[in-house]
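One chain of protein is taken out of this complex; the other chains stay put.
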């Protein structure tokens, strides 16, 4: 049986997921057979071009027509449209993959997680960095106890595309459409990795900042229209994770010189590790009995997912994380088995994000339920 | 018009090129339309499976049936079968891409280059590392004079898959099938980059060594059969490139801990650069006026080939070099325009390889004509 | 005129400062002439040996006999003995250098700063990392506006000597003797660099943790006596520095694999920089117009302090920071000119430390006056 997939959104994320699906047959021959069935969007001309380029059979301008007709629904739209189509799909019994963060506010996230729970079908929050081979390798090290008892988690996500005050306004600068700024867009990834690798967030103290209050809207006119920035440009947080782990999180769109630098450091009683997304084939590991960090190139045949690809030393790219993610999610859709990170995981991250925001507002530590 | 491609070889390189062709429509929409038409091999069962997985329409067990029926012929077999099918294809007027090194001896390479010259169609020697964005970026820097007059080129290619004396014998250990060992397999890439980035090799002094003289043949039997290693495990060379550039080349399959570490360093009168294949998204550049190497992440929208892929900081992998290479070669096939590195480039590298080998034998510097 | 120096403390810091003074004549010929006059301690035998090795003329077991008889008094004892001897010296009009942190509580620090103010003589809080050439270079970059408007400061100080729960108890684990743990010992350095390079700390949110509650006391007896750990093993903090700069600070004695890793990262609107104490000859700078960090080896003749030492590329060590610090402080003592970081700077750091501790206790952000 071929699984039909409907995808809402055809820009950056649409291309990343379409490519991932397209590559499964050659590299993951045991993946279920997939049809990129229908691409959903509003601008019919652009949509038709995208469907052609991304390999979709058909297009639709109304997600309501789609969510109950496909075997899986991918919601890749802006954060504020994550909730309604996803919930509708789930109510129709259709498995859903949603881009991250799960929603643009906690209430929507809770409704989505409840719908997932009720539907009893696989759901995914698209925290693709769980699917980096080096991160999986790190997860195995930690689960095997090779780092001992974890003491510290440190995660930073650095970008610089807003460092220029003249960089144009986009939906990502709007609280209404994005929920938050660096916090939700970047921090969600960091907090998901903290949960994946170490444990749940128990309490947080947060700090949000907007360095530039308004930005020009790109347009044809003679006059530059300025629009308000209603989200954070950067955030930092302190946290306590379960098991008395001290954690710090930070993200910025003002970290000049950094493009997509998501870095993780973990210290345990026996060892430590470091990871950076811009060198995603590498993991630095301080093992018990060694004195320094060992730079491991995670491209050996028995490293996670690597046997599907190339011989040792032939590095993978960012997009491969989407292939692994699609493989796992679509296999779960096919088999009905559980999948993580699901909507419940997405909700747990959303609770931490909301607590950081609340803490920033009231100046106090906030417990994450 | 759709170009039909016939491919001889369906293992590592077959998969790399098939994947590259499969990805063109989504990422290089201006590439010619391609049909992976026929896959050529000897083992019919394995071939059929491969054709299915790699997306070929048909299969053939005899390359002679194929070379005059396709719009382009890819010769991805072991080195000793590069010559005959490629020459036959060229005699039929079919453009040919051959894996590197061009041949397993200089005479074959010369015949291939002559056939290419006579045919007047595009040919390619598959030196894919010319198509790494960072290498293209380096090429542009050098052509723009930003490094000044080049003084030094240093290239090393380090692997370790033979460091274990018990590692099994393969065709790559046979002079008859491979021509040479680390020299031809790895050194060919280094010398091609030296020519691409700096200039022709004028004279060389070479040093070849075989550390382990025989290796076990993998098999079912109770007794281990040993077979002789008739190629080098490692080579080094000194060279003079045109323009009084001092060069050193080195490769080894005994560099413990290195998997696919192809590193290049260049010093000019105004600047320097460093590149390593295991961090292929990065280029280290010492610019005039700066004091230290600047680590450039070559993933900006205006970096070579990058606009076809993802936003800044979203790194590419090894396989992307094949996509770029196929894009350029198949576009040349389609348009009839010139393509480099072609068989003449492959021959130039082969002359340097042969001179290194001759120098090792006679203990003297050898001019490369 | 020869300046006589009296030094309280003859272990680690005593050796570091004695060495620094001993090296001045050969490398800083314009420094005032110094006599290592008197070494102060309690154990007469050990003291005599130390004085002999460290080059002191005499010894004394009572600091009260010393503080008014020397031209400069160095207080290198544990934190809880910083206050009384320093104040006595100041009341006698003797310039004082105190090791950091200035005191083990805010009240003592305030008394010390007041005494310094009244005395009107040079004082020093021994934040030696201000005297790393790379840090001075960074300071100049920032003052010249090359990083633009500063947005982020990030400082971590990682050690691992307490990661083993069996590591012995020392005075550094005692609130009474040390005031605090990683916070005061390590965090004081970080906060001083934040003030030096960026600006004053305006408000903080802190998090302290003690991972191991009691430790064995080293001794001869058969039974292991355990003593309580009354200070933090690690701390983290968020802060706002003047000018709306977001800052994060962190230090740990449980960062497995890190020995003395004090790292600083700063992002401004035009550029960024990174520094690590374990590679103290290097500064990574992202300059306006460049795309990546440039690794600058800060050993050129016109780099701060370097002309006194060796040619470019001949790296300095940790101890050289003490030579620079002693040169500056003793020159100030000699000339009567102002010196920084002085006791007022030490007090400013102490206020931030105290605020972090208070914030950890009450769970709220605390303003630093």
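Miscellaneous remarks
To keep things simple, chains are lettered A, B and C as they appear, and every chain counts its residues starting from 1.
Here is the rule we use: a contact is a pair of C-beta atoms (placed from the backbone, for glycine too) under 8 Å apart; a residue touches a chain by one contact, two chains touch by 3 or more.
Just so you know, these numbers come straight off a predicted model, no measurement behind them.
Listed by label, the shown chains that the missing chain touches in the whole complex are A, B, C. The residue from B:44, B:57, B:91 or B:244 that touches the chain not shown here is B:244. Touching the missing chain, out of B:6, B:101, B:122 or B:271, is residue B:271. Note that of A:296, A:315 or A:330, the residue touching the chain absent from this view is A:296. Screening C:3, C:38 or C:54 against the full complex identifies C:54 as the residue touching the chain left out. Touch with the hidden chain on the side of chain B covers residues 147-148, 151-152, 154, 156, 158, 160, 163-165, 205, 207, 209, 211, 234, 236-238, 240, 244, 246, 248, 250, 252, 254-258, 267-272, 286, 291-293, 363-365. Chain A meets the missing chain through residues 287, 290-297, 300. Touch with the hidden chain on the side of chain C covers residues 12, 15-16, 18-19, 22-23, 25-27, 29, 53-55, 159, 161, 258-261, 277-281, 297, 299-300, 309-320.
As a working rule, only the chains that are shown with their structure count from here on.
Each chain gets a centre from the mean of its Cα atoms; for chain A and chain B, those two points are 36 Å apart. The geometric centre of chain B is 55 Å away from that of chain C, both derived from CA atoms. The centroid of the Cα atoms in chain A and the matching centroid in chain C are 41 Å apart.
Shown for chain B are the residues in touch with two or more other chains, namely 297, 300.
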